[in-house]
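The complex appears here without one of its protein chains, the remainder shown in place.
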Amino acid sequence: MHERLSFHIKRDSVLHRLNPLTKLVLTLALIFLAFTFPWYWMPHLLILIAVIPLSLLGKVFREFWLTALKLILPAAGFLFLMQAFFQPIGTDVIFKFYFLDITSESLMFAFKNAMRVFVMVSAFTLFLLTTHPSELMSDLTRRGLPGQFAYVIISTLQIIPQMQAKAQTIISAQRSRGLDTESTFFKRAGSVLPLVGPLVFGSLVEVEERAIAIEARGFTSKHAKTSLHEIPDSDFDKILRWILFALIVFSIGLNLWLS
Amino acid sequence: MLHVSLFKRNIMNINIKDLRFAYPTGLEALKGINLAIDSGEQVAIVGQNGAGKTTLVRHFNGLLKPASGSVSIGDWDTTKYSVAKLASRVGYVFQNPDEQLFSRDVLTEVSFGPRNLGYEKTKVDELVKRALALTELSEKTGTNPYDLSPTWRKMVALASIIAMDTPIVIFDEPTTGQDAMNVARIANVIAVLKREGKTVITITHDIDFCAENFERVIALADGRVLLDGPAREVLGEEETLAQTYVEPPQLTRLGKKLGLKEIVTTQEEFIKAVVQD
Partner (left out) sequence: MAFVNLQNLAYKYPLTKTNALENINLQVREGEFVAVIGPNGAGKSTLCYALAGFVPHFFKGEISGEIEVDGRKSGESTLDEWVLNVGLAFQNPFNQISGAKYTVFEEIAFGLENIGVPRDEMKTRVEEAMSLTGISDLADRSPYSLSGGQQQRVALTSILVMRPRLLVLDEPTSQMDPIGTREVFGVVRRMAEEGMTVVMVEHKMEWIAHFADRVIALKEGQIFLEGTPGDVLTSDVLIENGFGISRYTSVAREAKKQGLWKKEKLPVTLDEAVEGFK
């Protein structure tokens, strides 16, 4: 009884109704702006004017911040500490911890990088929360992405949790044979083979059978494919994509020009 | 000898009191199960896909722990013992052998369980030898399990649990995808375990196999016990069984259609009843 690995939440919102490619471009635009725009407060501003409003616009505010609290903030926080301590820049020491110095420069630097990472992960999270993966792939396939390539990406998303479920079953089977997976490290090291062996062998069989199964359902058919779900792509989408694209180019250009 | 086996019988009972369980997805799989299974009983668990059969038996060796209620194996409450510990009392053959086999040869594979249980080497060798003989694998000890056909891999999985010499053995769908000859082999294994006084619990969809090899049948439906009793009584309840997508055995249905006085489940019973009629 394992569910899928998908963050997608089915809701009706402006963000949900955007074309998947538009949302992908939006995500990339946020990331590029956060990392390349030559202004210190850009990532912070993006959180205020883009990330938070988008989470409201997509009606996923709650889910977004829950994910953010569990996943993004700890990661960004860790990065912040690492860089604050180990970045050997600046002379204005404001805090000493044994041999480690924290300077105001390193603090500012760390803060900015943490925010950049926060924007990046947030943008992806929002994208995943509001975009159905198979719609994205159908849309990209329609625009010329090879079907096989799209399949590999999307099935990987699904197969990871299935592999985990399978690994769980294998662990259960071996524990039922008295394998003590709960005890010391050394016993654990010895218990790797009984767990990995069936997983690898099973995967080999699985790959072959799955290839047969999808082939039997016309996967390599030369007919033009159709899609069960209608994928929106309005004029607004097209205009928005160009604007975002222009922003990305502008940001990168500005960065290169100033450096 | 008799005294010893009576003593054993008492301590290896399975007791399940008001067992409830739900998966993290929210699916309520068991909705209040009460069962007592005595040492040495041969029990088949039947019921429709998704009725909770596997969820139930995974509580017997502690792979799942009750959300409420209790499961005890002899004097052990399963919540207080690890699965590895419970493995000395309950052997569990998973449905798919490919999820448990990993060794480079059959002998090592079958020795894995008894070695984990910490038996002395001579005892391990003895148990392994017996399990291999019982599953007709004695000639194949040096073969890599993955060079065997799926049918024989199933037998290796059986042997690797039987070699652990646990008082209770669980089989999850042992006959699925097996041909007639292998089903007969598996039936023989169950008969031998029965003679040795072990408790055998089997999940199965094969009702004829169930009728021929088990004394007691438990029918589950939607996380509850629908029927529980001697095979002949349970398997005769055509209408109740249909609620959980199970049909009586072929010969039971035949006997009913012929208007035999008694419910019959096996060939011997059927012939006897026809003679009497």
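Chains here go by letter, A and B, matching the order in which they are written, and residues are numbered from 1 within each.
One rule holds in what follows: a contact is a pair of C-beta atoms (placed from the backbone, for glycine too) under 8 Å apart; a residue touches a chain by one contact, two chains touch by 3 or more.
What you see is a predicted model, and the numbers here were worked out from it, not measured in a lab.
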Identified contact with the non-displayed chain, of A:R17, A:R62 or A:K225: A:K225
Full-complex contact with the absent chain, from B:V57, B:I73, B:A157 or B:L251: B:L251
Contacts of chain B with the absent chain, listed as residue ranges: 25, 47-50, 149-151, 173, 176-183, 205, 207-208, 242, 244-247, 249-251, 253-254, 257-258, 267, 270-271, 274-275
Contact footprint on chain A, counting only the chain that is left out: 1-4, 6, 8, 132-134, 137-138, 151, 154-155, 158-159, 161-162, 165, 205-206, 209-228, 230
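Quick note on the criterion: only the chains that are shown with their structure count from here on.
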Distance from chain B to chain A - Cα centre to Cα centre, in angstrom: 44
Residues of chain B touching chain A in the complex: 23, 25, 27, 29, 58, 61, 63, 82-84, 87-88, 90-92, 94, 98-103, 112-113, 116-117, 146, 160-161, 164
Complex contacts: residues of chain A adjacent to chain B: 1-3, 166, 169-170, 172-183, 193-198, 201-202, 205
